[in-house]
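The complex appears here minus one protein chain, its other protein chains still in place.
After this line comes chain A, so read on.
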Amino acid sequence: MFFLYNMERRVTLHPSYFGRNMKELVTTKLVQDVEGTCAGDYYIIVIMDAFDISEGRILPGTGLAEFTVGYRAVVWRPFKGETVDAVVASVNHQGFFANAGPLKLFVSAHLIPSEIKWDPNATPPQFTNNEDMVIEKSTQVRVKIIGIRSEVGEMWAIGSIKEDYLGCLQES
């Protein structure tokens, strides 16, 4: 689910950038540092604005200036039970991997409807029910997240398509 979220971050600036457009530079640096990263259990998608940039403080020893910046960002936190659209990245006999934006999903063969079977002889190998459903690389799928785990800077999820209205999106 997407949220608008207020956050704070310390940004340091090299002395060579000290000057009139410092605020601008701080904002740029913030965007560079933060946008698109995974912060624990959510992803920072985009920064709306940096609304509060503090006075800079020179750090002793280095000469870098440190600013405390309050900013507002759109974040995405995937939840267990949430339904997301994803693109299949690779397929093997255990199931398939898909990417929902930055989130890596795995859908195991147990959580694929039993009529969609693994066909190792097809080129490329795929899951198919020999009708309209073909899951191969770069197929778009709708997946329900049933488990999430995060480590520093990365998240993974287990998905399922074994429910109504889940699975292949292309034919609909």
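Assume contacts are C-beta pairs under 8 Å (C-beta built on N, C-alpha and C of every residue); 3 or more make two chains touch, one makes a residue touch a chain; residues count from 1.
Simple rule for what comes next: contacts and distances are computed from a predicted model.
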Choices "Ras-related protein Rab-5C", "RNA polymerase II subunit A C-terminal domain phosphatase", "tRNA-splicing endonuclease subunit Sen34" or "Sm-like protein LSM2" - which one is the UniProt name of the chain not shown: "RNA polymerase II subunit A C-terminal domain phosphatase"
Hidden partner chain, residues of chain A it touches: 80, 90-95, 97, 104, 106, 108, 110-111, 120-121, 123-125, 137, 145-149, 156-158, 160
